[in-house]
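The other protein chains are all here in position, but one chain of the complex has been omitted.
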Amino acid sequence: MTDSIHSHLKELGIELPEPMQPVATYVPYVISGNLLYTSGQGPVLNGEFKSVGKLGDNLTVEQGYEASRLTALNILSQANAALDGNLDRIVRCVKLFGLVNCTPDFTDQPKVINGASDLMVKILGDKGKHCRAAVGAPSLPFDTSVEIDGIFEILL
Amino acid sequence: MTDSIHSHLKELGIELPEPMQPVATYVPYVISGNLLYTSGQGPVLNGEFKSVGKLGDNLTVEQGYEASRLTALNILSQANAALDGNLDRIVRCVKLFGLVNCTPDFTDQPKVINGASDLMVKILGDKGKHCRAAVGAPSLPFDTSVEIDGIFEILL
Partner (left out) sequence: MTDSIHSHLKELGIELPEPMQPVATYVPYVISGNLLYTSGQGPVLNGEFKSVGKLGDNLTVEQGYEASRLTALNILSQANAALDGNLDRIVRCVKLFGLVNCTPDFTDQPKVINGASDLMVKILGDKGKHCRAAVGAPSLPFDTSVEIDGIFEILL
């Protein structure tokens, strides 16, 4: 827990959530070569869904931004577990694919997923600069507002 | 057809469907390095769509589970074609990205995509443990209930 990213997290006053365990026959992350894939994460803290519902309906863009920020923390939490607690092994965040639970007339998906993108860069610096897609979904598991999966390049 | 996975399939009494050929200018799979990507597959058997419609409307979760199981068999069928019939070349299933054709109030996407996840682990064992995302879609090609694409790590 003494790598530079964990030190930076401490300076920022950011604590990673406990990584969620899937309740089915899949796993939260897979390392293949020097790529780390994380399963779709959501706005969960201490086992509780913190943002439920749809953008364009009961949630504001600001609330979506916060949900997507928390989701990115969960992605980093999974990466941390995958990398045995050494986030310095992250070479860079390669990609985020962000889905926003929304109504058919909601078109501000980018502003929502910016919560995740901004967090990734805040924590990882230049290594956090990823490519991404931000799109709408008619519904998401447990009615969470966002689901994001990530790909990282890592040191083996 | 004598590799261990094909033997296991025989023991389980599971037959892989014929791999579907795309009717357009894309291909059913691409191998890049030691990653095998499959195109989005659906619940097809003998050229027929076996599960049509939306979860939350005309289909139950159990029907969705079966559709997603059949879809995973089609993914393995494409992998089998890509690997010249030698499924032992699969190092592991890296990722499944599952989309569920559903109404805006349906939130049980994970239970649906479990049909694919369970099948992958049943057939491939520990090599079948993948990361995944399970999300909603307002509609899918040919009105099929699920579409899933996969990434495998393979031996060259």
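Chains here go by letter, A and B, matching the order in which they are written, and residues are numbered from 1 within each.
The rule is simple: a contact is a pair of C-beta atoms (placed from the backbone, for glycine too) under 8 Å apart; a residue touches a chain by one contact, two chains touch by 3 or more.
Small disclaimer: the values here were computed from a predicted structure and weren't measured.
Only one of the listed residues, A:L73, A:C102 or A:I148, touches the absent chain: A:C102.
Only one of the listed residues, B:L55, B:L70 or B:L99, touches the absent chain: B:L99. Chain A meets the missing chain through residues 33-35, 56, 91-92, 94-97, 102-110, 114, 117-118, 120-121, 128-138, 151, 153. One chain is missing from the display, and on chain B it is touched by residues 23-30, 32-33, 37-40, 54, 97, 99, 101, 103-104, 137-143, 147, 149.
One rule holds for everything that comes next: only the chains that are shown with their structure count from here on.
Remark: chain A and chain B have CA centroids separated by 25 Å (rounded to whole angstrom).
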